[in-house]
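This is the structure, below, for whatever I ask next.
Up next, chain A:
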Amino acid sequence: MLDSKIPAGPLEEKWTYYKGHCKLVNPANKRKLEIIVVGTGLAGASAAASLGELGYKVKAFCFQDSPRRAHSIAAQGGINAAKNYQNDGDSVFRLFYDTIKGGDYRAREGNVHRLAEVSVNIIDQCVAQGVPFAREYGGLLNNRSFGGTQVKRTFYAAGQTGQQLLIGAYQALERQEALGNVQVYSRHEMLEVVIIDGKARGIIARNLVTGKLERHFGHAVLLCSGGYGNVFYLSTNAMGSNVTAAWKAHKQGAYFGNPCFTQIHPTCIPVSGDHQSKLTLMSESLRNDGRIWVPKQKNDPRKPNDIPEEERDYYLERRYPAFGNLVPRDVASRAAKERCDAGYGVGTTKQAVYLDFRFNLINKYGRAEANKLGIHNPDEATLVRLGKEVVKEEYGNLFDMYEKITGENPYEVPMRIYPAVHYTMGGLWVDYELMTTVKGLYALGEANFSDHGANRLGASALMQGLADGYFVIPYTIGNYLADDIATKPIPTNHEAFEAAEKAVSDRINTLMSIKGKQSVESFHKRLGKIMWEKCGMARNAQGLQEAIQEIRALRKEFWSDVRIPGEIAEMNPELDKAGRVADFIELGELMCLDALNRNESCGGHFREESQTEEGEAKRDDSQYMYAAAWEFKGESNWELHKENLEFEVAKPTQRSYK
Partner candidate 1 sequence: MEHYTMNLTLKVWRQKNATSQGSFETYQVRNISSEMSFLEMFDVLNEELIHEGKEPIAFDHDCREGICGMCSMYINGRPHGPWEANTTCQLHMRAFKDGDTIVVEPWRANAFPVIKDLTVDRSAFDRIIQAGGYISVNTGSPVDANAIPVEKEKADMAFAAAACIGCGACVAACKNSSALLFVSAKVSHLALLPQGAPERRTRALNMVAQMDKEGFGSCTNTGACEAVCPKEISITNIARLNSEFTLAGLLSSNK
Partner candidate 2 sequence: MSLTGIFLILFLIVHVGLNACIWANDGGEMFNKAAHFMGANVVPRILEIGLFAGFLLHIIQGFALEFQNRAKRKQGYAVAMGNKGSKWYSRSMGLLGTLILLFLIMHIAHFWVPSRITGLPEAAYNPNHHDLFSEMVKVFEGNLLVVILYVLGCISLAWHLLHGFQSAFRTLGLTNHKYIGMISALGTGFSIIVPLAFAMMPISFYAGWV
């Protein structure tokens, strides 16, 4: 039975109650306890630093050359917190409620409320660390607004909020390394969890420079290894982002929660050709000022600026007059796909829509500036010039990035955008304490499934990563380790370490000995195509069943025909990639299985069989009000465990944005 271990009592007192009653480890004993942290993004770096500060002996692992490179660094827009600095009616309860509703009622109330509570501490902590958030002229913090909310609660640092938060956590981590509390292992990849007497007790890691396998003991293991969006090959994730750490844990007994919940972000730079290696996000904040449209005429050959106003279809404003261009991500993405599938797409590939800033550039910013300067009856050229200056200040770095990638100037012509895989709400199933179904094995940040339900709101990923690392795990891990203070470090020549290392080594040898014809990259691309077409923005039973068969066939082909050059005992990026793609293939099958099982539409998961007459997502609370936790039973064999979700405070309603 799945026990989520939600503390009893009223929702708003659960976390306070937990903190007041959980077991503690005294400082002298903390020094005897070792903790392994895999991944150094927001969740991993903040956890490793905080645990090091408490006195635990921490080992932190990352596959990049420095902990500062983790992909949290690429987050653009901001981080939510219920500070109510703007006096616009925000509160912990509203942040909790928005997150539950935004997630389409598929997240746990207790976890989400705790997240909203600690959000305020995160901002205080980050400011104390020197994170340079945007400020007003009076010297106080500034906020911007994001989709799916009616308040301004997003703290930001230009379009580089993730970078600034990660650097803050990284600096805290480096400080602990200097003090000797944390040892960082960069260019290391975790390839197995070591379990002794039912408890996670260490990992096998591969040194990516020498190729050597290493054994590391820990009283507990924290996986902070991020999401698995790269299963789609093309995503906004970094090239190295992978599921391997989480997948190894899954195969060792950790249940995988809601694997099919994937966030497709509506505003990304479209694919330009077969060579494409990754996709680049254009921040959601752009939808504050950009209007999305396609031509009313199919295959319109004209340039966007030559198409007159009356021949443009502002389809989001048409379909969702109440929310217009600021509908949540899942809704905006599906609407773009619908238009392109119907033949109205733009650009060379016809898989894109326009995001046009001209209207607001002239009418909103241009006119405001002209007013400020006392220019009466300004001509259009003046309005464009004045508006441009403001837009540059708001979004300059994003516009520059767009121009570098596409060669087009978005101040002059509308951006072309298309949805792309961005975030995975699914992940390792964890209880209230962030522990997986394996004792002593934790999952934090995007690697777990906990807080965002079926759809994540903008600016909430950073909040969750830091909440887990700074403010949740330091309490919950103590509750577990308090019973472990007598456990001496287990020598790494223990048979469980031997066996785990041998399993890893055998697998690597098998991979290297295939010596087939096809490159790792080509398999990854084929997997991505199957996943995108059949388990992407719209899913149906037939397609998912086909996908499962195709993935199984692909797995066989991979294990008989992959070609990996080079040697084991050296830096070998192709070998690293092969291991990751092999895990993605297995995960892909489970995602399709989960999507097939969940015959309802909710959040980012859209089953074509379950939609309203207008083509909107239709949830089925009577059948599917649960979190799906999959237990690995063997090759292509999983058992479903259901964690029923109870909503005592936020009562489920059908979402409507019309």
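Candidate entries met the following condition: all candidates are chains of the complex that A comes from, given by their letters.
Criterion: contacts are C-beta pairs under 8 Å (C-beta built on N, C-alpha and C of every residue); 3 or more make two chains touch, one makes a residue touch a chain; residues count from 1.
These numbers were taken from a predicted model, which means no experiment stands behind them.
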{"item": "In-complex contact partner of chain A, selected from candidates 1 or 2", "value": "1"}
{"item": "Chain A - residues contacting candidate 1, complex", "value": "46, 49-50, 53, 64-71, 73-74, 83, 85, 121, 123-130, 132-141, 157-158, 160, 163-164, 167, 170-172, 174-175, 177-178, 184, 186, 209, 236, 238-240, 272-273, 275-278, 280-281, 400-401, 404-408, 470-471, 474, 519, 521-522, 563, 565-566, 570-571, 573-574"}
